[in-house]
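Structure first, then comments.
Yeah, one chain of the complex is gone here, protein chain that is, but the others are all in their spots.
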Amino acid sequence: MTKRHFVPKADIDYTKADFTSDQMVKWCPGCGDHAILASLLNVFPKTHHKKENICMVSGIGCSSRIPYYVDTYGFHSIHGRACAVATGVKLANPSLSVWINMGDGDSMAIGGNHLIHIVRRNLDVNVTIFNNEIYGLTKGQYSPTTKFGQITKTSPFGTIDYPFNPGELIMGAQGTFYARALDVMPPLTTEIMLKAAQHDGTSVVEVLQNCMIFNDKAHAAITDKAVRDDKIIILEHGKPMIFGKERNKGLRFNGRCLEAVTIGENGVTMDDIMIHDETTEDTGIHMMLARMKGDLPVAIGVIRNVVKPTYTELYEDQMDECKANGKYKCVDDLLNSGDTWEVE
Amino acid sequence: MTKRHFVPKADIDYTKADFTSDQMVKWCPGCGDHAILASLLNVFPKTHHKKENICMVSGIGCSSRIPYYVDTYGFHSIHGRACAVATGVKLANPSLSVWINMGDGDSMAIGGNHLIHIVRRNLDVNVTIFNNEIYGLTKGQYSPTTKFGQITKTSPFGTIDYPFNPGELIMGAQGTFYARALDVMPPLTTEIMLKAAQHDGTSVVEVLQNCMIFNDKAHAAITDKAVRDDKIIILEHGKPMIFGKERNKGLRFNGRCLEAVTIGENGVTMDDIMIHDETTEDTGIHMMLARMKGDLPVAIGVIRNVVKPTYTELYEDQMDECKANGKYKCVDDLLNSGDTWEVE
Amino acid sequence: MMQGDKKVTQKDDLVIRFAGDSGDGMQLSGTLFSDASALTGNDIATFPDYPAEIRAPHNTIAGVSGFQVHVGSHIYSSGDKCDIIVAMNPASLKSNLKWAKKGATIIVDIDTFTDSAMEKAGYTGDPFSEELEHAYTIVKAPISSFTERIGSEMGVDKKVSEKSRNMFALGVIFYITHKKLDQTNAYLARKFAKKTQVVQLNQAVLREGYEFADKLELIHSHIVEVATAKMPKGRYRNITGNVATAWGLLAASERSGRPLFLGSYPITPATDVMVELAKHKALGAKVFQAEDEIAGICSAIGASYAGALACTSTSGPGLSLKSEALGLAVMVELPLVVVDVQRGGPSTGLPTKTEQSDLNQALYGRNGEAPLIVVAASSSANCFYWAYTAAKLALEHMTPVILMTDGYLGNGSQLFRIPKVADLPGITPRLAKPNDPNYRPFRRDPVSFAREWALPGMEGLRHRVGGLEKCPDGPLTTDPENHALMVYNRQEKVNRVANYIPDQEVTGNPDGDLLVVGWGGTSGALTLAVEEMNNEGKKVAYTHFNYICPLPKNTGDILRKYKKIVVCELNNGQFAGYLRTQFPECPMRQYNKVMGLPFEVGELKEAFNKILGE
Partner (left out) sequence: MMQGDKKVTQKDDLVIRFAGDSGDGMQLSGTLFSDASALTGNDIATFPDYPAEIRAPHNTIAGVSGFQVHVGSHIYSSGDKCDIIVAMNPASLKSNLKWAKKGATIIVDIDTFTDSAMEKAGYTGDPFSEELEHAYTIVKAPISSFTERIGSEMGVDKKVSEKSRNMFALGVIFYITHKKLDQTNAYLARKFAKKTQVVQLNQAVLREGYEFADKLELIHSHIVEVATAKMPKGRYRNITGNVATAWGLLAASERSGRPLFLGSYPITPATDVMVELAKHKALGAKVFQAEDEIAGICSAIGASYAGALACTSTSGPGLSLKSEALGLAVMVELPLVVVDVQRGGPSTGLPTKTEQSDLNQALYGRNGEAPLIVVAASSSANCFYWAYTAAKLALEHMTPVILMTDGYLGNGSQLFRIPKVADLPGITPRLAKPNDPNYRPFRRDPVSFAREWALPGMEGLRHRVGGLEKCPDGPLTTDPENHALMVYNRQEKVNRVANYIPDQEVTGNPDGDLLVVGWGGTSGALTLAVEEMNNEGKKVAYTHFNYICPLPKNTGDILRKYKKIVVCELNNGQFAGYLRTQFPECPMRQYNKVMGLPFEVGELKEAFNKILGE
């Protein structure tokens, strides 16, 4: 089977402006969604996909309003069902470049099942999860990613729900691409989203996003400029896992799990530092990377990116094969197949 | 916080017969479900839980008929919703020992969301997944665990859906307990289920079960007596990962992933063999174990078993604290709280 | 073989029921008999009667599976009570005797009446009491032993030869119904082409049954020849309702040029629609087995947005789950066909039994004012036309359409006159023109009120749809007047479908004293009951509804003509209630049955006679 690409390329070079719609953007001033939108608008021209062949699909939530702000085809569906709707869009017309946009509640509370199933099938779509760790549009209830113990409208005494880690969930569901990005680093987000677009199969990009109204500074402990360099590690395929303001910290694998070390201390050298391989089939190390927090830096960038035939390819190949070999060429053939007889 | 146990113990010793209901068992003769039922009936007396406090909850499917065959309280709910129903049962009355029973379709197709959420919350219930890799009751359509390429009623040209690996899904969802068992080894299944019952939190036991009508021999490649010893490895906490008819094969960790080795060959000694630790918080190695197939033996037994406060405990603790500190002792207090005034 | 001294009675029709353990192959016997009958000129209808369990324990009542065949000169349904019953074991006899007509012929495999089997079936005394022998013609055939003997003669293991027991019973039936074995022999040869021994065994057992009957004097006075049917010229086949539904959708896809997409999730008794369509990738049918019913309908809505003839198939509980997304389909005004093969409810209910109790849910089961089209098939064969019509209406009126069938139609089979796809009415989807500067998502055709369909990929028509209220030009708005307008437009669009459908017809005696009203899958028994009553000199008019929402424009005119109206349905009166909301001026009686079973002609006639006498 040879790799098939279905989405037609544009014969002109688009700019960000080509994708900016005429609708007023109605997010709160200061909302992280603005930056994510900007990143997306920057990615589209880079994919060179024909504008008419891009389709944005979303659920319901603040973040899910995004199709209105992008001048492509778009479907603002119902809460939690974006992945299911998008599956139909893509299967019916594989030549569309389908972008699914969801909040953390939309994608992992009500929409959790469709998310894990689209990922399992490796349908060729691009998923962006706007993770503000809260239900924004309904004004501040805890979501499946809200931090344990947090006080919200529906948890006045603190939540007792352990949050999902989206990366772990995606990889547990046989995900082939998972990356994490930050709303506060738009160029990096654009870069990551472009890699996601280039991935064949379901790509999931989780963007840590700030909801300044209902969950302000949810990610500040790692995104604040003052601490960011030490609290995050930007992973690059084939490169050693280095981080820190002085770029002298790194991750070492101790035989059972990862640990943060300082190069030059306790005899640690660059050779001890693990090299990031986003392409290994086994999920073990990728899970460890996705899970990092606390003493370990939070991993940003593409954590997993493995090659596996996409649902779209497999589907179209099977269709083609059936068409080539099928007994019936039209419905009349079918109607008259098998046991039939003439009444005069 | 001290560990709390809610389910009362019986003051008599039950036998299997005490849990056998008077209803005719209507599974096909030869169905693997019979053996799983037997294992369960053997576990109940060993838990010493009061019989009246056991509640079986299931969805819809062949396997989900099980509550009728167990002489306890039981709820045969609707397709895919067993986990959600059971959540209500357990939260409303933590003194019940709740057993959730589902097929692979029930638990991971329509019920996938409730499964990952109950697991994430670590509610103190025991989940058994009857994995026959097919929809039995509806007569043989592929399920989310059906092997890639398999021909079924709805995949006459072979499925193109990659299957879930239940263990990976559970661990991706922050699972604290996951074990795999075989319908053809009932004593081992009983043993595993007992460990599941003893685990505080959501325990998930996946039983590889044979549907002799619609997916016969689905697991034969590893369960057949002739090959079983070489195709499976029975994991035991704290013990080296040894398998094979001669018990001379083992698993070694090569720094990135697991590999099967033969002790005594190529300089491999027992010291190279990894020791199973079901209790490590990090999921990396557990994921690798759950994922094994092909050249690696399929892992049977308890793969993951980590301690984390249960939802039940956290919930009851919060309730108790609120009751101790709450401003209102009865609804009259509440009605009269805040700004009120008297009209004469 | 057939000797001249035997008495052959001519009959208009005959009902035969094959009953045995789930694994006994009763479905195959029944199908072979009905196919042979059809080929020899009879009209036919069949209905299988499965247990809810796949294969409950051997010899228990729970494990009994049945298959009923109705053959004759003009057949509307699979029949009420039976002329002949085959009972392959004690449990089958015990649970099926209630279906026997007075004086019916009952063929049992006497070898299976062992003490333990009789006990399992719940018999305490002798199953063949004197009364029983008196009331029926009981043929005690040694089916198991004869079959085993033939097998062993051919060197076949008992475990294998056992599977041919059904052929013995079939042979007896062929004899009793005065038919030849050729066609079935040919079928067996075709079906097991690669297994000569199986063919030989089956053919030998079949013949053995036939000859056993020939030797049995008891039977000689009971040979019947069923009248052949006078059917319109054409090519025919036997078809189940679920297959007919699938094929109707395929035909609509071909005629409309819109590729077929089915997003669905298995559920009894609707699964076979998906199973059938999954076979036809060669015809361009894309089937997506979703993770649940919600994903099934949502994927279909997405596919519809992308330009497919999008469908989803389900039964009652699944339709419940689709409620929210159906509302979305109403809101975005996209074509969508939802097939509901009804079963016994509420909740999981009686999954393998038939009922018409999802009508209310189809009409009303969504939040907000969410009108859509509802149509219903009325026979296994016309599921083809109603699926086709549902697709045509969806595509031409840009709206979801619910097609109601039921377990009785879906699993039952009937003769189907094969149409030419080219002869079916044309279907013209309302596709927008690329780069049309006037394209607006919710601009409407002034006559039908349908909007245009712009597909992603089309140049110059980029737009957004969604579940929030929008203004005709596309953007969101919460403006009160706009909402009122859009609610009106969506309703009016559905109402105006009445301008595109034929008038409702009245059959039977239109000048009758009583109007019988039916809808959907009950037309077989209702037609026959009305026909028999008119033949008996009563005056009964009959009107059967396939267009449910909107109703044909002359519905009120018809209803207002009759003093006595009885609305008959397999529920507590849902269609009657719906008619009352629109024609409160017409007093209506109800005849309802909620037993998981179709109507019987007898009970209907009794009810109608009572009303006439009032």
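Going in written order, the chains are labelled A, B and C, and every chain counts its residues from 1.
Convention: a residue touches a chain if its C-beta (ideal position, glycine included) is under 8 Å from a C-beta of that chain, and two chains touch if they have at least 3 such contacts.
What you see is a predicted model; the values in this text were computed from it and never measured.
Among C:112, C:320, C:405 or C:543, only C:320 touches the chain that is left out of the view.
Within the full complex, the residue among B:271, B:295 or B:344 touching the omitted chain is B:344.
Note on the undisplayed chain: of the listed residues C:90, C:209, C:345 or C:457, the one touching it is C:345.
Screening A:7, A:40 or A:62 against the full complex identifies A:62 as the residue touching the chain left out. For the chain left out of this panel, the touching residue among B:14, B:73 or B:157 is B:73.
Interface with the hidden chain, as seen from chain A, comprises residues 24-29, 60, 62, 78-80, 109-110, 112, 135-139, 141-142, 144, 153-157, 161, 213-214.
By the touch rule set out above, chain B reaches the unshown chain at residues 23, 51-53, 55-57, 60, 67-68, 71-78, 81, 83-93, 95-96, 113-114, 117, 315, 318-319, 322-323, 325-332, 334-336, 338-344. Listed by residue number, the positions of chain C touching the unshown chain are 51-52, 315-317, 319-321, 323-324, 326-328, 330-332, 344-353, 355, 357-358, 360-361, 363-370, 466-469, 476, 478, 480-481, 483-484, 487, 490-491, 571-572, 577-578, 580-581, 584-588, 593-597.
In this text, only the chains that are shown with their structure count from here on.
Between the CA-based centres of chain A and chain B the separation comes to 29 Å, rounded to the whole angstrom.
Chain A and chain C, compared by their mean Cα positions, are separated by 44 Å. Across the assembly, chain A contributes residues 113, 117, 315, 318, 322 that each touch 2 or more other chains. Residue positions of chain C touching 2 or more other chains: 281, 291-292.
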